[in-house]
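One protein chain omitted, others in place.
Take a look at subunit A:
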Amino acid sequence: MYRTQLAKQVSTKRILLKQFSTTSQLSSWNDIPLAPPDKILGITEAFKEDKNTKKINLGVGAYRDNQGKPIIFPSVKQAETKLLQTETEKEYTPINGSKTFQNIVKNFIFNNSNKDANGKQLIEDGRIVTAQTISGTGSLRVIADFLNRFYSSKKILVPQPTWANHVAVFADAGLTPEYYAYYDKSKNDLDYANLKKSLAEQPEGSIVLLHACCHNPTGMDLTPEQQDEVLQIVQDKKFFPLVDMAYQGFGSGIPYEDIGFIRKLTALANSNKIPSFALCQSFAKNMGLYGERTGSISIITSSGEASKAVESQLKKLIRPMYSSPPIHGSKIVETIFQDEALLQSWLSDLNQVVGRLNTIRQTLYDRLDKTNYNWDHLLKQKGMFVYTGLSSEQVIRLRNEFSVYATEDGRFSISGINDNNVEYLANAINEVIKK
């Protein structure tokens, strides 16, 4: 209602303006409604206003340490210090980003640092086109735009639920998003039977979005066997797989071990059973480079010849949008990957971050009241979030009565929980689930 009022206000004022305008009969703007604010941002705003000293923000998808503070990964800090001393230019990168960065991503992810022979073969055959992008969202936008222009189907199947921005990005680029079953909130578990069924019902050649690991928001991933079955459906239905990997390393604490799904795909691409797919990837979470906007899009093509055309078309899409990507984050990534000691220290930083999240997840679980409520799903979920299964009414009660802020789908960002507030949080949850 508030929104409607504002929209009305806008148009009334505009009419007044028109009447007073002496220079022209033209009204310059169409009705510009107030766009709804971003949900997560809205929560942060409300959190800031709250005077309760015990307030907890579980909305933001950025890591907080055990004191509730943002951190810079020590390895990143070292890389930046080194960079400040050695940087001699801030020139533009090519349209598709720094070549060094592209090669690092290819080697790190597809070659899995010499652990994936199939990925290595794809790289050697020139079948992987990688471009540096404006982190994860930017890579999703670029691939959506590319598929809209060149792919035979506009339909993109996304899991229900998925990251809130997926649908907006795809729709904005001209694709038609549609949900496939993924999670059963009443059981707090994968809705696996329906997942397979709803995918199998879709038209051949559709695009399908798959989360590589640490599914956002549910934290519930397919088992390796389930992945095989889904990839069989992908083959049978000739789907184009678009993989989003925003949380590499947050499952196991080790980035090399979180990409089983990619390795399955590189094998299928190498044997041409799934001749092409795309991967959106970012260093936002696993290197803590959030605001530096550091990520990539990789398109696996059917041949080295096709790669040249794909790369030239990607550049053509990027040039009129933002010309070239930002360099600070990619230079940090390059600095870390080009120095073995720094690389090891990054892997250890990441491992510690994930370790804290897993410890606090367990602590929360231990303190939750299990008499009338099963919390086992918390321990099955992976990544930065717990998908509690709480109803929106319960989430609103948590906010109003306990100053605990989370999105209404019941997704909690674990990084907002620490030794100082876990007891308070568990008690608050126990209170709102009382029959």
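Note that a contact is a pair of C-beta atoms (placed from the backbone, for glycine too) under 8 Å apart; a residue touches a chain by one contact, two chains touch by 3 or more; residues count from 1.
Basically, contacts and distances are computed from a predicted model.
Engineer: The hidden chain: which UniProt name fits, "Aspartate aminotransferase", "3-methyl-2-oxobutanoate dehydrogenase (2-methylpropanoyl-transferring)", "Cytochrome c oxidase assembly factor 6 homolog" or "N-acetylglucosamine-6-phosphate deacetylase"?
Structural biologist: The correct option from "Aspartate aminotransferase", "3-methyl-2-oxobutanoate dehydrogenase (2-methylpropanoyl-transferring)", "Cytochrome c oxidase assembly factor 6 homolog" or "N-acetylglucosamine-6-phosphate deacetylase" is "Aspartate aminotransferase", the UniProt name of the unshown chain.
Engineer: Which one touches the absent chain: A:E292, A:E334 or A:D349?
Structural biologist: Considering all chains, including the one not shown, the answer is A:E292.
Engineer: Which listed residue (A:P37, A:P224 or A:G355) would be found touching the missing chain in the intact complex?
Structural biologist: The single option touching the absent chain is A:P37.
Engineer: Mind listing the subunit A residues that contact the chain we can't see here?
Structural biologist: Residues touching the hidden chain, for subunit A, are 6-7, 9-10, 13-14, 17, 20-21, 23-24, 26-30, 32-38, 41, 62, 70-72, 76, 80-81, 84, 87-95, 134-138, 141, 149-153, 165, 168-169, 171-172, 205, 238, 240, 275-276, 288-293, 301-302, 306, 308-310, 312-313, 315-317, 319-329.
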